[in-house]
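Single-structure report; data block below.
One chain of protein is taken out of this complex; the other chains stay put.
Chain naming follows the written order as A and B, and within any one chain the residues start at number 1.
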Amino acid sequence: MRKFENISYMPLRPKGSTFDKRVGTMDWVIFAILFLYALIIIYPFYNALLISISPERIYLNTPFLLYPKEITMDNYATVFSSTMLWSGVKITLILLFLGTAYQLFFTVITGYALSRNKWVGKNFVMNMILVTMFFGGGLIPYFFLIKNLGLYNTLWVMIIPGAIDTYNMLLMRNYFASLPPDLEESAKIDGANDIQIFFKVYLPMSLPMLATIGLFFAVGNWNSWYNGMLFVETQSLKPLQLVLREMITTSASSVETLGQKATYSEGLTMASVFFSIVPMMCFYPFLQKFFVKGLVVGAIKG
Amino acid sequence: MNRKLIIDRNSPLNDFGGRVKKSRYLLLMIIPAIIYYIVFCYVPMYGILIAFKKYLPNSGIIGSPWAGGDGLGNFKYIFESDGFWQVLRNTILIGLGKIIISFVAALLVALLINEIRLRFFKKTVQTIVTFPHFLSWVLVGGLVANIFSQAGIINNTIAALGGERIQFLADDGVFISLIFGSDVWKEAGWSSIIYLATMAGISPELYEAADIDGATRLQKIKNITLPAIKPTAILLLILSVGGILSAGFDQIFNMYNTQVYDVADILDTYIYRTTFRERVNAGIGASVGLFKSVVSFILVIFVDRIAKLSGERGII
Partner (left out) sequence: MKKVLLIILALSIALSCAVGFAACNRNKDDESVITIRNLYFNDWNGEDDYTAMLEEMFDTKFKVSSYSWADWSTQVSSSWQSNSLPNVFQDDIDSYNFANTYLAYVEDGSVKALPDDLSPWPNVKKLVESVADIKHFKVDGKLYGIPVAKNINGNVAEFTPFTYVYRRDWAKELKEQGKLNIEVDDDYTWTEFTALLKAFYDNKCQSGNVYALADVEWGFPSIINFYKDAPHCFTYNSTKTEVVSNYATDNYVNGLKQAKAWVENGYYGYDQFRSNDGDANKVYYGGRIGVFYENLSLTNYTTLRKNIQETSTRRLSKEELDDKTAIMKVSGPDGKYALEGQEDWFSMTFFSSKISDEKMEKILSIMDYLLSEEGTLFGLYGVEGHDYEKVEITADSIQGDDEYSDYNYVWKDGVGIKLLSWTKSEGTNQYVNPYNGARYLRYMCTLGYDIIDKDPLTDTSAYPILKDWEDFMLAQQEAGNLRILKEPAEVKWLSTPTKADRAGGVLEAANKSVQDYLYNSGYTLDQYKNEVSKGTWETMLGEINRALGLK
């Protein structure tokens, strides 16, 4: 084996490239910068993990907690035994599956319809939708609406009002518009109607894009709390993020009540935070390409 | 030239029924959307009236008296109050600052990642830096508060090095940097994807030719990479100007506190705070909201024109 005098001249020959691509000082600088950047991204997670597995006294008495001096799983035991958190998880999982499927269906058919040329009233509908991106009635009439539709304090209030996400719908529309139009024409010649064409021709072609949008919705549902805060009273109907929010903002604040307010230690809060991030952390590396794809289609071709 | 008197084959009214019939399946597909937008977006839109009312909940929106007698009382109030102008200034500063900073940051990240040749490292870095995009601000706010609080690790480090503790969450200037910083932390990796995708589309031959000419890395970036992504960059930059008045409710709301209202209160948090926390008449918040909607709408139309003039596809 050859011994390298100076590592920065180590030749690196990627397959298929006939050019001499040397790893120069610049490469090391870039490597170092990006390495540091990645560390900055990772550190808060690491810190949260560290606090969550350290006993409170270690955390409070150690100004620089860089590695676990002593490991306790107490916080996680509390998290896993907390009915409040599990009921949050349950609700969030329902939102995740039911909500995502529901949103996906309506968003995709709308996106498809708007991507087709020449149908009566298309411009009208399009403008009608765009206006809503800027003008809304505000919370008060929305509250009336939710009450009158009978959605208040139900699970549905976190699902039904989210049927169509305008931004993702437009993404979908751009995607369908970018597919070759002759497919549609040849299907039409075969006598298929628009709905058949959509389901038989375009939908199968767009599965990767569907996955992308579906994932966006899934993340949105996993992170949702606002509607829950406003329209849900019952503790057992609150989604995970709302439960977490209550834990984060309640942690050891100086409020006068009579013994009924639970207080959460930093360790417990961080354990819950970590608990809610972990599923995403596990899936994300494998799903990343779908997310990226969606963003690229939406932004460049749109 | 009265065209209406002439029978025009291209008139939209011509053979309307036939055209409806022809597009009936697409219309069927769009009906849920129409119902959805009418029910959830247009029905509540009468709430805009609140902006012109002294809103009394028990009297309802219609029954409440007009603000200031002529309905403009709320607007007079906000335009005369110092608070509103300060909030507007904050919004523009934060909005603009974010656009510029995140633009530069995303571009930088993209350029750096693009320069890596080690595939594995490139993929790993990309996965790591895009991940925070998917966290909610609730969580990021919690993480930030933990790290930057008075007894947090950053301040402990500063104190150990003999420095003065910094009130990251309470000092005006520092807090604003924290807003920008956390935004970059969360979004820069994600935003860089678009540029990376554009860079991936650049023909390798261009670089190879440059290599033969003996161009340095910086020269290649300057002469090949940057010009190639310029159209995308400009388009994205123009488009983001339309959203300048939405400087990020979720982020500010989950991060700020009374100490930094001076600099960090933006239109959306101002509306929320006055209406729900300080219980100022809801008409005030609604009029600020309407102001924001109108200005944003005009901005978007304007920006769309510019984008179209510069030869790009518009958004509308």
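By our rule, a contact is a pair of C-beta atoms (placed from the backbone, for glycine too) under 8 Å apart; a residue touches a chain by one contact, two chains touch by 3 or more.
Everything numeric here is computed off the predicted structure, so don't read it as measured data.
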| item | value |
| --- | --- |
| Option touching the unshown chain, where B:K21, B:R165 or B:K222 are the choices | B:R165 |
| Options B:V20, B:I38 or B:V104, residue touching the unrepresented chain | B:I38 |
| Candidate in contact with the missing chain, chosen from B:P32, B:G83, B:G97 or B:G181 | B:G83 |
| Missing-chain contacts mapped onto subunit B | 38, 42-46, 48-49, 55-62, 83, 145, 149-151, 156, 159-160, 162, 165, 167-170, 257-259, 261-262, 272, 275-282 |
| Interface residues of subunit A (partner: the chain not displayed) | 56-57, 60-61, 63, 84, 123-124, 127-128, 131, 137, 139-141, 143-145, 147-148, 152-153, 229-230, 233-236, 238, 242, 245-246, 248-263, 265-266 |
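Keep in mind that, in the parts below, only the chains that are shown with their structure count from here on.
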| item | value |
| --- | --- |
| Separation of mean Cα positions, subunit B and subunit A [Å, integer] | 17 |
| Touch list for subunit A against partner subunit B, complex | 12, 14, 19, 21, 23-24, 26-27, 30-31, 33-34, 37-38, 40-42, 44-45, 47-48, 51, 63-65, 106, 109-110, 112-114, 116, 118-121, 125, 128-130, 132, 134-142, 144-145, 149, 161, 163-164, 169, 193-195, 198, 219, 223, 225, 241, 244-245, 248, 266, 269-270, 273, 276-277, 280-281, 284-285, 288, 291-292, 295-296, 299-300, 302 |
| Partner subunit A, residues of subunit B touching it in the complex | 16, 19-20, 22-23, 25-30, 32-34, 36-37, 39-48, 50, 55, 61, 109, 112-113, 115-117, 121, 124-132, 134-136, 138-139, 141-147, 153, 156-157, 159-160, 185, 189-190, 193-194, 197-198, 208, 211, 217, 232, 236, 275, 282, 285-286, 289, 293, 296-297, 300, 313, 316 |
